[in-house]
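Note that this complex is displayed minus one protein chain, with the remaining chains in position.
In this document, chain identifiers A and B correspond to the written order of the chains, with residue numbering beginning at 1 in each.
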Amino acid sequence: MIAAPNLVTMKGLTREFTSRKGLLGKPRTMRAVDNVNLNLPKGKVTGVVGESGCGKSTLARLALRLMDASSGSVHFDGVDLASLGTSDLRSLRKRMQMVFQDPYSSLDPRYTIAQAILEPFVIQGVAQNAAQQAERTAELLNMVGLSPTVAAQFPHQLSGGQKQRVGIARALALKPQFLVLDEPTASLDVSIQAQIIELLERFQSEFGLTYLFISHDLGLVRYFCDQIVVMYLGRIVELLPNPQAPPRHPYSRALLDSTFAPDPLKRRVIEPLGGEIPSAFNLPAGCAFAARCPKASAQCKTQRPALVVADNGSSVACHHPHD
Amino acid sequence: MALLTLTDVSVTIGKLQPLDKISFHIDKGEILGVVGESGSGKSLTAMAVMGLLHLIGGKVSTGTVQFAELDLTKLTEDQYRRLRGRRIALISQNPMTSLDPVLTVGEQIDQVSLLHLGLSAADARARSIDMMVQLRIPEASVVHSQYPHQLSGGMKQRIVIAMALVADPDLIVADEPTTALDVTIQAQVIQIMVEMVRKLNVALMLITHDMGVVAQACDRVVVLYAGRLAESNSVHQIFATPKHPYTRSLIGCIPTDKLTDGELKGIPGNVPGVMNYPSGCRFHPRCPMAQERCSTEVPMLKAAGSLSVACHFSESAAS
Partner (left out) sequence: MATPSISNPMLMRILRTPRGGCSAFVLAVIILAALFAPWVAPYEYAIQNLASANLGPSWKNWLGTDEFGRDLLSRIIYGARTSLIVGTTSIAVSVFVGMSLGAAAGYFGGAFDRLVMMFVDLSWSFPEILLALILIAILGPGLASTMIAISIAYLAQFTRLTRAQVMALKNETYIEATVNLGAGPGRILFRHLLPNALPPVIVAAMLATGDAIILEATLGFFGLGAQPPTPSWGAMMSSGTAQIFIAPWIIIFPGIAIATTVIAINLFGDELIDALDIRQRLRNS
């Protein structure tokens, strides 16, 4: 049970996108994030897991107001992000940062590593003379395990893992409290991924950071996170305050079963999910997962299940959850 | 005799040698996992077997690739062409680019039967639809006349698998066939692929970086690092008693089913690129057991039963 106060609270968070088929077509709307209620406890790691199209990347951007919500709110340390003016928001950004998925494009190719790491200070108007800059750069590089010689190099001279370390150094430069990590290791080799996770673990405990960790890898999320949220087509289908507990939602179960353990003794036969993922523009009535769910009933096809909180703090949005 | 045997195969591209004396075999109907991270040479191994190295300016510089009665390194392009798609089929990573966007998927599967088996159009179609049904593609006859862009990623990959299986090959080389797919779809595609190759007794060389997939699907495993073979063994032995420090560390990098905080341990350092392979044992800069000898002496591949390992300290390596 997590008793820490919440650093970030999201209420009814929704983000819609409208698209028009051709010049004369009728505009259609889809909800990339649909009525998400989520609290991020301070100093803890919250994982958001789901497959492509589930809205987790959009959620990451809404959490930092890199994108405006269509409705609902995000409060950071009690402050409603939507209520902030440009300069207040800019100032607040010192306290909440993001690490991006693709190390190859998250650094401006024309900037040296030193310039990239110092840019947060320049943008936020933190005055530093040359000596201070050099010191801070060396400090940050050392913190993420990079040699100071990297400072004068350009991104294309670094490996993917090294670039990602620079991205982390840049995000931590202004000593934020809240870090959103959007699939930070998805494009890295397994051995490098583990290095980066070790690094992130260390910073989290050392600096008491709050993480919102987005990933499609349930195995990684269960290892790394203190609580897990499973998303499907923009909606939260399950909240697990205990990552190791077996999930109850059929989709979460399927996701878990699909995550193969590195142990041939644990081979399993998976029950295949039938059907196709419905188009987000054309969601069926009822549960969005009903078309593919092995446990779907008539009720599931007509009535959308609400997120029901159980005694142990977990919630699941399903009419027939596993026990 | 094994179906496919690589003996001391080295691949050169220009002045570089990204693959160095690789030896392993696949038996008939067996599923072999070829595991490695980037720069390990696993994709090049696939290309060497398929005879496609010339497309990237490379060639097999030493060693032999024995496939049944043929030495593939000695084939002409014409001879190879008759082999590809018929006796050895390739499934590559991205179904988006494997399929021709201007033909229906059905036509593309039919083509294989028409070309390699000499069937009539009607027979080819029937055979294609039968294969699609076996691969659990719903409403196969409808899907047969659809175009690739109308299908999802997982469905497209099943079509590619159908194209590989329909000519009744002896060997399928699958190069990261599910990396581009969502997790739940990946699991299903792996499952159906394994089911089919078992049913049709086709050998499968499954190239992947995902140890979870290997554990789930393979009979035997070959681990590559920086262009060399590190270890090879049955799948149970490789996970239970890995003899090479890299294999052991690699298994330790996988977060699935690790429960304690801090249990996940990365391998320090970087995966070396082909331009700066370390001397001696290529893993030594990152190896927890490295000694003097490792930086100067290249470890030879030692065999003992089902195990092959290239490490100076494999005898004393505990599990």
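In the analysis below, a residue touches a chain if its C-beta (ideal position, glycine included) is under 8 Å from a C-beta of that chain, and two chains touch if they have at least 3 such contacts.
Nothing here was measured: the structure is a model prediction, and the numbers come from that model.
Enquirer: What are the shown chains that the left-out chain touches?
Expert: Spelled out, the missing chain touches these shown chains: A.
Enquirer: Who touches the missing chain here, A:L7, A:M98, A:I113 or A:V229?
Expert: A:M98
Enquirer: Need a quick check: the contact residues on chain A for the chain that isn't drawn.
Expert: 64, 66, 86, 89-91, 93-94, 97-98, 100-102, 105-110, 119-120, 123-124, 156, 167, 170
We adopt the following convention: only the chains that are shown with their structure count from here on.
Enquirer: How big is the gap, in whole Å, between where the Cα atoms of chain A centre and where those of chain B centre?
Expert: 32
Enquirer: Which of the residues in chain A come into contact with chain B in the complex?
Expert: 51-52, 159, 161-162, 189-198, 201, 216-220, 222-224, 244, 254-255, 257-270, 272-274, 276-277
Enquirer: In the complex formed with chain A, which residues of chain B make contact?
Expert: Answer in residue numbers: 37-38, 136, 138, 152, 182-188, 191-192, 209-216, 235-236, 239, 249-259, 261-268, 270-271.
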